[in-house]
Each structure stands twice: as C-alpha cells, then as structure tokens.
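Read through the structure below, which is laid out as structure tokens, and then see the notes.
Of the protein chains in this complex, all but one are displayed in their positions.
As written, the chains take the letters A and B, and residue 1 is the first residue of each chain.
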Amino acid sequence: MSGDPFARAEPLTLMAEPRAEGEPEMATREGVPARLADGGRRGTVAAANTAASALTHGRPSSATPPAVTLEGVRVSFGDHVAVRNVTLAIPARQVTALIGPSGCGKTTLLRAVNRLHDHTAGHVDGSIKLGDIDVYGPDTRPELIRRRIGMVFQRPNPFPAMSVFENVVSGLRFNGVHGRALLRDAAESALRHAALWDTVKDRLHQPAVRLSGGQQQRLCIARALAVEPDVLLMDEPCSALDPIATAKIEDLITRLAADVTIVLVTHNMFQAARVSDQAAVFLLGEDRVGELVESGATDELFNEPKNPRTRDYVAGRVG
Amino acid sequence: MSVALAPSRRDLVRAAAQRSLTRRRITGRIAQALCAVGAVASVAPLVALLYYTISRGAKVLSWGFLVNAPTPPGIPGGGISTAIVGSAEIVGLALIIAIPIALLAALFLFERSGRLAVALRFSADVLTGVPSIIIGIFAYALLVLPLHAFSDLAAAFALAVLMLPIMIRADEEAMRTIALDLWEAGIALGARRGRVARSVVLRGALPDLVTGNLLAIARAVGETAPLLFTLATPAAAMTLLIYTDGTQAFPIAQETAWGTALVLLAFVLLLSVAAKIAAWRISRRAR
Partner (left out) sequence: MSSDSTGVLPREGVAVSGVRAALLRKRTRFGEHAYTAFRWGGAGLFAAVVVALLLSIAGSSSQAITHSGVGFLWSGTWNPAAGEYGAGILVVGTLLTTAVAMVIVVPIGLGTAAFLSELAPGWLAGPLSTLIGLLAAVPSIVVGLWGLIVLTPIFANQVEPFLASMPLLGWLFRGEAYGPSILLASVVLAVMTLPTMVALSRTALAAVPVADREAALALGATRWQAVRKAVIPAARSGIQAAITLAVGRALGESIAVAMVIGNRPALPTSLTAPGATLGSAIVNQFAEASPGLGTSSVIALGAVLLLLTVAVNAGGQALLRSGGGHRVGTAGALR
C-alpha cells in the first residue's frame, strides 16, 4: 500500500514493546494486556462467534473474529429502558451501520460500547467485549478501553481553546505520549489519514474553531485516529454538515475501514447503503423500547430483509 | 494488504497509555481530593462565622436587648432598639426611592435595544462593582455637605444608589426570562405597550422581581460604609453600631456588637433564604 503515511517506518528505538518481525499482525491487534484481561473466556463468546459468522461477508474477513461482541445488551436510565436485547457481532475492519428512526436507542447503545454511560445515569446490562476483553469487567480500566475504542460525535467538537495541532495530539498527551518529534509525526499521519493534512498543514497552530464544520469533523476524526484505536464509533457524524462535507466524510469512512473497525450510527438509510458493509436495524418495540430487529450484510438487508418489520422500515413505511 | 497502521506507533501509544495510567489515576485522585478540600475550605468560613455569631450573640440576646434603647456606657440593661428601627427606616426609605426607578429603568432596557440601552446596562454593571464607601462619599458630598446635616435621608439615598444597579439588572433579567414571549404575543395582538407592561410583563415576572429585589435589600441592610458618612450617631443603624462597639476594647461593647451582629445576620440570611425559596418555587413551576 504505497503512499499510506501510516506505513512509514518508525525508528525502532521508539518502540516500547519490540516484537519479532513476522509475528502475525493479529497478535498485536487482538493481543490482550495482562491487566485488561478478564478471567477467561465465557460461554457467550461462542454464541457471539456464531452470530459473527452469519455477518461475515463482503471484505475478506472470514478468518477475523469480531472486533466487538455484544451479547444481550440492555441500557436503561432508572426505570426507563432505552434499548434492550442487543446481540451483535461487529466484524473487524468493516463498516457496521446501526440504522433506524431516531429515539430507538442507537446512540445510547453506541455510547455503551466505550463506557460513556459511566458518567451519566445510564446503566448497562449484558456483555460487551472488545476482542476477548470484557469492556465492563471488574479489572477493566475505562480509560484504556476508550483509548482503543475511539469516538466521533454528532456535532464537531474540537477543543475550543486548542489549536489544530494541539487538538490532534491531545489524545496522545492524555495517554502519556510526549516527545515533540513523535507528536509531530503522529499528528501529520493522523491528519493525512483524515484527508485534512493538505488543508491545514500551513495553519496547524491556528485555533481549531476557525476551520469549517466539515473540516472540524475531519479534525475530530484525526484526533480520534491519533491514539491508534482498534474501533471507531461514529455517532451520526454528518448530521451537522452540508452535503459536500458529508460526501467527503462518507468517502473517508470507507477508506478508513481498511485500518479500523467502524461502527456508524445513522438514520439515513442511503448513507448506510453507501458506506456500510454490515447493517443492524433498530426499531421501537411495542412498549416503546428500542430493540435490534435484524442484522446482516447491508446488501442483503436492504434487498431481501427477512423480518417483516425491517421490510417495512426499509420500504419507508415506518420511522 | 500490508500492516495498515504503523505497528510501532500503535504499540508505543498502547504501552504509554498503560504505563501512564496509574500515574494519571493517582494524579486525578489527588487533584480531586484537593478540590474537595477546597470545597470544605470554602464552607468553613461560613460555619465559623455562624458558630461565633450565634454562640456569642445568643449570650446577650433577650427581649430587652431588642426593645430597649441603648444606655450610656457603664449602665446595664441597654438594648439596640434605636438601631433596629433606624436600619428599618433607612432601608424602607431607600426602597421607596429605588424600587420605582429601578422598575422603570428596567422596563426601558427591556423594551429598547441599541446604544443607549447598552450603555445604560454597562453602567449598571459597573456601578454594581463600585465600592459602597464611594457611594457613601457621594451621598456625603451631595446631601450632607451642602445641608450641613447628617440625615436618615442622606443614608437612604446612599443605600438607594447602592441598590439601583442591582435591582435594574435583576428586574430586567426577570422580565426577559419570564415574559418575553408573552410580551411579544401581547404586542402582536395589538395591545398598547403600557398595558402590556402592566398586565403581562410585570405580572408574569412578579415572582422573579421579588427574588431579585429581596437580594438587593439583603445587601443594603448589611452595608456599613455608606452610613459612616451620612449618619450622625452609631446607634442609628445596626451595622454602624456593630462597627463602633466592635472596635472598642470593652467586653460589654463587644457583647453588644455580637448581639447586634446576630440580629443583623438572622435578618439578612432570612431575606436570602426567602429569595432562594421564591426562586426555587419559580423554577419548579416552570418545569
């Protein structure tokens, strides 16, 4: 893959955990730090893997176990259940779209994956796993989980007091990465990856809020990519943008999927059809609680939906 | 496809994140603990103030203390009735001056935008920050010097000037938050402005107006510096009495100061709590 800035060799001296050449990439990608690991595999993984095999189409990833596995997940706020009964395997390095009308718990579910509900009144039941790691395990540190599961929000939210450069490297600094040359290189490659480098390379030290909305959102993507996440959660990232900026972000999403697992929340079915490999449809149940209705390869889901409710939704009869 | 994200940097970031986590968490814990200590330190003065004022003031507090006039130094049984009445008179007079002017000026600001309103609003905000002692000097220069007489009127004028900017801004804020939609609806229906002001704005904003004005009164009751320049005798107001008696070395005088401080504090806190409750009820009704 020539021209990919991320393929540039790093000086070996910078490597904190040198590993032998030729070691399979998987080991790093899914490798589990000792302190993060939960006691052992539980039975749920097998079930999730079955679900995953049903999902794996499109890109050659049949050998890849799911990046994120959700098993019977339910998110509630006090007595109010926002979304329930979600069992879903999200394949690695593909785009998985969570679609459905607004108010059916897509965003709530997304925020459960990187434990953002820790800071709200939300309560998460069921099991969410990142590779083998139980995201809500007793020994799991939310900070480390969130470093590996990045997030892009609905509205562009660059840190207003920081410059473009400071925004991009902010995550690295949070995570204890310092060193001027290292931060510079990381910023450049993250910005290139977010297709923003050529636009901002001459104004890296200007306030980030001076960028346009679409540029700000790509900056937020670069900021999320800079900490080298395995998974990128995107919560309707284009909803605040104009059509041209939206097209750019969509283009970016499909290209990023080569490196990062992407979970995209959208209420725009056309967007889901354009960019996603897999899709999961969320609808409101009879008691006004959001639930997962059907999931599968995007093509199949849109062309031959199995569930009648999905069929109605896709045909535009509900939502 | 080759290794997509440069693995070395990925490893580096992961290692750094893990390595620094303990330090980051401990730093966070310490910082959070320091913030909590700060919060305790912020509440401590209030607790100490209340404790001393109540424990020392309660010793002298009695019915006689409230209703008797002060006695000459050395003669027991004196009270602070003149100071209580004096404070009430001065503040009452100040309210008669300040409330209508503030309401009308606030209506002016409410209905007008543009440079004049901006300038007026800005001067109100800046005047709020002008030290009360300066306002005392102003009243002295304007009313005491030319007339060659200290007077309740001069003191009331000073307190009115002190309250005016606070009241104007609070009144305007009250009108804006409660009544802007109603005002527009009234004007859209073709009602006259004066009528809308009376029947919609003032009535709608009334609870908020009460809250804002109560707070301004609480502040005026506790002021000392303006009275220093406008009143002839210390027994004419509670705050002045605390100042003159508190700075004397005699224990009896200090006791009177604590007793007066307790009465004053109770009154001021009561006003503040009343304002808080009013504000709380408003916000609950709005929900």
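Throughout what follows, a residue touches a chain if its C-beta (ideal position, glycine included) is under 8 Å from a C-beta of that chain, and two chains touch if they have at least 3 such contacts.
Bear in mind that the values here come from a model prediction, so they are computed numbers and not experimental data.
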Checklist entry - Looking at A:A224, A:L284 or A:A297, which makes contact with the chain not pictured? => result A:A224
Checklist outcome for this item: Full-complex touch with the removed chain, picking from B:V43, B:A58 or B:L147, is B:V43
Checklist outcome for this item: The listed residue (B:D11, B:D152 or B:E173) that touches the chain absent from the view is B:E173
Item to check | Contact footprint on chain B, counting only the chain that is left out | outcome: 17, 24-25, 27-29, 31-32, 34-39, 41-43, 45-46, 48-49, 52-53, 100-109, 111, 116, 120, 122-135, 137-138, 141-142, 145, 161, 164-166, 168-170, 173, 192-195, 197, 211-212, 215-216, 218-219, 221-225, 228-229, 239, 242-243, 246-247, 254, 257-258, 261, 264-265, 268-269, 271-273, 275-276, 279
Checklist outcome for this item: In the full complex, chain A touches the hidden chain through residues 114, 116, 119, 143-144, 146-147, 150-151, 153, 155, 157-162, 170-171, 173-175, 220, 223-224, 227
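Here is the rule we go by: only the chains that are shown with their structure count from here on.
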Next on the checklist: For the complex, give me every residue of chain A touching chain B.
Outcome noted: 1, 4, 6-10, 12, 14-17, 19, 25, 28, 33, 35, 141, 143-144, 147-148, 172, 174-177, 182, 185-186, 189, 227-228, 258-260
Item to check | In the complex with chain A, residue positions of chain B that touch it | outcome: 1-21, 23-25
